[in-house]
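Removed: one protein chain of the complex. Kept in place: all other protein chains.
Right after this comes chain A.
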Amino acid sequence: MSARDAILNRLRHRSGGELTAPARDFSVLERPQWSTGEKVRRFREAIEPVHGEVHQCPADNWIDCLAEILAQKGTRKLLVGNAGDPGDSLRQAQRGDLPELMIYDEPISSWQAHLFEEVDASLTSTRGGIAETGSLILWPTVAEPRLMSLVPPVHIALLRADQLYTTLHEAIREQDWSAGMPTNALLVSGPSKTADIEQTLAYGVHGPKELIVLILE
């Protein structure tokens, strides 16, 4: 008998007999519906203590916000996706006050070392956020691949205020995740960190040292 069949067989013919499944009451996860303003406030309250940097920007003018932040940080190379927003908007803006744009448009194997060593910051969209825990929802795509939010030392994410959900529970239900998951889905709640050396917090251990969220209102 294969290991699979042997294991399943033991589980199916349990000597203690059939087990009954207790009911699950998820109501403890429910929260009152917060207004958008309240969700933004809660989001900030949750992500700022874990070093997430948040800026609230007008939705039609976020590029100004971004340019200012990047100038302050002295960013020279900014990685953007190969199609759709926000990459397209930046490319079309043709502005002189933005860093050089790098476009993620080739398979990783052909430029891995460049990605790891040369990019200063990346800019991605999000699929929304979670107010209760201060989390961004990212579903990397062909246009915005997985490593964009992981490898560069600074990750900048655009979050539309009207796409903030109260809880993860609500987000999963509203966006109907169970209908089909992407190859990789992520919740990102701050920059990479560790407390493995004597409980002392240090940021940027493997992923970005800084996470900057532009909330578009």
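One rule holds for everything that comes next: a residue touches a chain if its C-beta (ideal position, glycine included) is under 8 Å from a C-beta of that chain, and two chains touch if they have at least 3 such contacts; residues count from 1.
Operating definition for what follows: contacts and distances are computed from a predicted model.
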Record-based protein name (UniProt) of the chain missing from this complex, from "L-lactate dehydrogenase complex protein LldF", "Ferredoxin", "Oxidoreductase" or "ABC-2 type transport system ATP-binding protein": "L-lactate dehydrogenase complex protein LldF"
Missing-partner contacts on chain A, residue numbers: 2-4, 6-8, 10-12, 14-16, 19-29, 46, 50, 82, 104-109, 112-113, 116, 132-135, 142, 145-147, 150, 167-169, 172-173, 177-178, 180-200, 202, 204-208
